[in-house]
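Only one protein chain is missing from this complex, and each of the others stays in its spot.
Coming up: chain A.
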Amino acid sequence: MSDDNRKKEEMTETQSHEVRPGAVPPNASISRKLRDFYDAVQEEGIPDRFLDLLERLEQAEKNAKPVNAK
């Protein structure tokens, strides 16, 4: 009967609202793979082009702002 119970549990867990992603045994490997995939990109860090872009945006803003507008 434990198999039946487990099946029942899986079904409810899939539909339950309170289940946190990653905490559910039947989906555990899906969740882990999903995070592995995602983390692999995150761990690439921030490409220089974005650092440069922010630098330029910041500079442009400084230049555009009248120093003593009032």
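Following the convention adopted for this analysis, a residue touches a chain if its C-beta (ideal position, glycine included) is under 8 Å from a C-beta of that chain, and two chains touch if they have at least 3 such contacts; residues count from 1.
Quick note on the criterion: contacts and distances are computed from a predicted model.
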item: Protein name as given in UniProt for the chain not displayed, "RNA polymerase sigma factor", "Phosphoenolpyruvate-protein phosphotransferase", "ABC transporter substrate-binding protein" or "Aspartyl/glutamyl-tRNA(Asn/Gln) amidotransferase subunit B"; value: "RNA polymerase sigma factor"
item: Where the unshown chain meets chain A, residue by residue; value: 14-15, 17, 21-22, 26-27, 29-31, 33-47, 49-51, 53-54, 57-58, 61, 65-67, 69
